[in-house]
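Report on the structure given below.
Left out: one protein chain. Kept in place: all the others.
For subunit A:
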Amino acid sequence: MTSQVSSPAEQAVPAEQPSGAAVPSPVDAGPPPAKEVRRLDRVIIRFAGDSGDGMQLTGDRFTSETASFGNDLSTLPNFPAEIRAPAGTLPGVSSFQLHFADHDILTPGDAPDVLVAMNPAALKANLADVPRGGEIIVNTDEFAKRAMAKVGYATSPLEDGTLDAYNVHPVPLTTLTIEALKDFGLSRKESERSKNMFALGLLSWMYHRPTDNTEKFLRKKFAKKPEIAEANVAAFRAGWNFGETTEDFAVSYEVAPATSAFPAGTYRNISGNLALSYGLIAAARQADLPLYLGSYPITPASDILHELSKHKNFGVRTFQAEDEIAGIGAALGAAFGGALAVTTTSGPGVALKSETIGLAVSLELPLLIVDIQRGGPSTGLPTKTEQADLLQAMYGRNGEAPVPIVAPKTPADCFDAALDAARIALTYRTPVFLLSDGYLANGSEPWRIPEPDELPDLRTRFATGPNHTLADGTEVFWPYKRDPETLARPWAVPGTPGLEHRIGGIEKQDGTGNISYDPANHDFMVRTRQAKTDGVTVPDLTVDDPSGTARTLVLGWGSTYGPITAAVRRVRAAGDEIAQAHLRHLNPFPANLGDVLKQYDRVVVPEMNLGQLATLLRARYLVDVRSHTQVSGMPFKAAQLADVLKEAIDD
């Protein structure tokens, strides 16, 4: 058999390692099943097909089944920017990778154990990632001469020995689906569309996934077209039964729920963008302020706009603006009016918003700028991930315009990061960057659902009366008189009698806020705004160094947390020592960061850019760091990162 089953040794150490040799083990409970069932600790499945084949939906459903079964999981959707790229071509291939396990895992996995290839293009585009011995399910119906020629197969890879090293399951998915639906009175084309559900049914059988929710989901999704709903359910069941009855699939697999990996609680599966949306709604509730989103659609941030638009019953206002500039402009206007204001975008949108972010810095109003980073420059890779907006967030404005930066590390962590960004914005009356990315946005993982009363109190106070006494005893309101501790200025919203005041982008006189071109005042105000940002309270960096004697530190930020942690586990499992730390706050840095960096002989900084954090660290702490970079649009692979860390340790 293939490499699905991890060795007992690996199972003892829940490390993210390449699966080892097959060790079949009988199931201990119940009557002997008709077919052999093997128990695995982890599996990586990749569904791949044409953009129109419904691979994202298939992956989502398999994920949902897996989540409700209680496995730990991590997903990686990967699709072209074109809505429908030319059919059957390599650029048109869309895939969805899912890693699930009976223990806690950190990444969608490096290499799929199972590849489902719906056509020759999907096979060709993904084959190189499948380790030898891996399992490949192919839809043989699509391997016609022309389709194969389109992607450069002169002979059929199913017959010419290309796949000899793999465990191939040739399945005529299209024919079987059409046959299963012959009584539904659908056209051939309509029937064909359900072939992804046939594949899902087959995989659900192979991995003992619960199926009720998928059937419910299909009936709800196609509620307006009941015959299509029933056809999809029928195809799904046919796929399941095919696995159960056909000789080709002799073995099915069990991956036990990952109960021991999780603290007690109620869990759900959640993607980064959904967690971030919920974080914003929760932050508004905890601040007791209305949420206002000004946004312009952009991949991969649009789902936040879509999600928040659904929740008007929470008092959430969403405004789809005419452009990125108006999106943040409206948000800033709402912030002036006393809302928890947010704008959501990706890198190109941040570029357009820069001037308004500078205004927000100058006005000192709370504002969240959510940047779901993607490949750049310019339009770049809209559907692929990257971390290359760090320096844009840090410095991409005219003048000295410091903005705090918060970065979530996993999809579920986007929830907490949103609350944290809101805390900083409201406490310090400042715009705050929330730097997520495409990998976090679309990837998903289990999330322990917090009780609303566990959430932090974010309530803030609007100014209600005079805050300053003039020499003659007159009580006045000074819009730029600061809180001595936070250096925040008062938030006086229109509608408050007696506090009428004017703010603007021109430099303001300290205290009064009146226009001032006084050189000394400008110098003072620039330094004060910087001091306010530098003074934002962020927790110290914690270092994971089990032995306390490691000489090498790996330091990351944002979405590289999963791959880095997986790589660290590999390194440690191999007997080496390495310390790990991960930055949530990029501006200001944690106060102890400099000391942490100096404690280690070598510091490795992996980033999905050309070394932006490394540049900041070198400039700030005069510490050399080893920058390890990758800008392929894809997340790091744990195995490769482990090699990089090992090299640094041995150096």
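Following the convention adopted for this analysis, a residue touches a chain if its C-beta (ideal position, glycine included) is under 8 Å from a C-beta of that chain, and two chains touch if they have at least 3 such contacts; residues count from 1.
Throughout what follows, contacts and distances are computed from a predicted model.
Peer 1: Per UniProt, what's the omitted chain called: "EboA domain-containing protein", "Tol-Pal system protein TolB", "Aldehyde dehydrogenase family protein" or "2-oxoacid:ferredoxin oxidoreductase subunit beta"?
Peer 2: The record for the missing subunit names the protein "2-oxoacid:ferredoxin oxidoreductase subunit beta".
Peer 1: Who touches the missing chain here, A:37, A:57 or A:449?
Peer 2: A:449
Peer 1: Just to verify: which one of A:93, A:121, A:136 or A:331 makes contact with the chain not shown?
Peer 2: Selected residue, touching the omitted chain: A:331.
Peer 1: Considering the complete complex, identify which of A:123, A:197, A:298 or A:499 is in touch with the unshown chain.
Peer 2: Of these options, the touching residue for the absent chain is A:499.
Peer 1: Touching the absent chain in the whole complex: find that residue among A:51, A:64 or A:273.
Peer 2: Only one listed residue reaches the unshown chain, and that is A:64.
Peer 1: Take the complete complex as the reference. Which residues in subunit A touch the chain that isn't displayed?
Peer 2: 64, 67-70, 213, 257, 259, 262-269, 278, 281-282, 285, 290, 292, 294, 311-315, 317, 319, 321-323, 325-326, 329-339, 341, 355-356, 359, 363, 449-452, 494-506, 514-515
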